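Of the protein chains in this complex, all but one are displayed in their positions.
For reference, chains read A and B in written order, and residue numbers begin at 1 within each chain.
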Amino acid sequence: MSFLQKQESRISFMKSYRKEIWFNTPHRRDFINITGDVEQCLTESGIREGLCLVNAMHITASVFINDDESGLHQDFESWLEKLAPEKPYSQYHHNTAENNADAHLKRTVMGREVVVAVTAGKLDFGPWEQIFYGEFDGRRKKRALVKIIGE
Amino acid sequence: MSFLQKQESRISFMKSYRKEIWFNTPHRRDFINITGDVEQCLTESGIREGLCLVNAMHITASVFINDDESGLHQDFESWLEKLAPEKPYSQYHHNTAENNADAHLKRTVMGREVVVAVTAGKLDFGPWEQIFYGEFDGRRKKRALVKIIGE
Partner (left out) sequence: MSFLQKQESRISFMKSYRKEIWFNTPHRRDFINITGDVEQCLTESGIREGLCLVNAMHITASVFINDDESGLHQDFESWLEKLAPEKPYSQYHHNTAENNADAHLKRTVMGREVVVAVTAGKLDFGPWEQIFYGEFDGRRKKRALVKIIGE
């Protein structure tokens, strides 16, 4: 009997967990700290050792890790506008039905996804690492995916 | 006997799969949609839950996720040429034996790799996500790697 119980527990030896986090930002561009949401996912998953993927499910949004400091977020905003300006819309071939080509480029700079180590049931972070959802074409329902695999 | 069969089945509990996808692009720079190739790899792997890594095996190429829209691809081309121009070749210290320094920089902007969640045997994608091989120094044989782990 004890043996069968051990078998049972081993069947969940490699676990996987999935959750979507939804957004509907008030502005075209926003940065939202989702570290707490991802930590809650990790707790729900029961996974102690593994990898946690967090990715934007939309191609005009980003998930990235950096500092939760408002001055830096202003710097990101103006820097991305310099590297890939929103306007004039006519500068981009993509801007026919939509005017969001700059959002595709900005998301490319910031990255689609992060992979975070899971150690002893925690996100294995350095001192200032925080996970952000970066929205570059908001004011509509969009989402990020959390997928955790491990044991 | 039944017990030994269960043991057998558990030995393949965490699976891994590997495949190379080869390219020989006609131009120095090209974007190739490889979503179908990666989906075929996933089917071959038999993996239902896990993570799928797709990376360029060359440092002048990229694997990235974005929209399969030709206007956007033109925008990527001119934007990358603005951020990291191919010419004059003499502007880069790297350009001695080869003239591909710009390709190293362009690939850096676009990224080396993507990690995609695998859920219920499918690439767990949002509505417009497509995987591309981005070539920045083509006209030769090069390759991307697909590695899937899971159960």
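As a working rule, contacts are C-beta pairs under 8 Å (C-beta built on N, C-alpha and C of every residue); 3 or more make two chains touch, one makes a residue touch a chain.
Computed from a predicted structure; not experimentally measured.
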Positions on chain B where the hidden chain makes contact: 7, 10, 13-14, 16, 18, 51, 53, 55-59, 83-84, 92-96, 101, 104-105, 108-109, 111-113, 115, 143, 145, 147, 149
Chain not shown, touching residues in chain A: 6, 10, 13-14, 49-51, 64-67, 69-72, 74-76, 79, 83, 109-111, 114-117, 119, 124-129, 149-151
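One rule holds for everything that comes next: only the chains that are shown with their structure count from here on.
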Euclidean distance of C-alpha centroids - chain A vs chain B, Å: 19
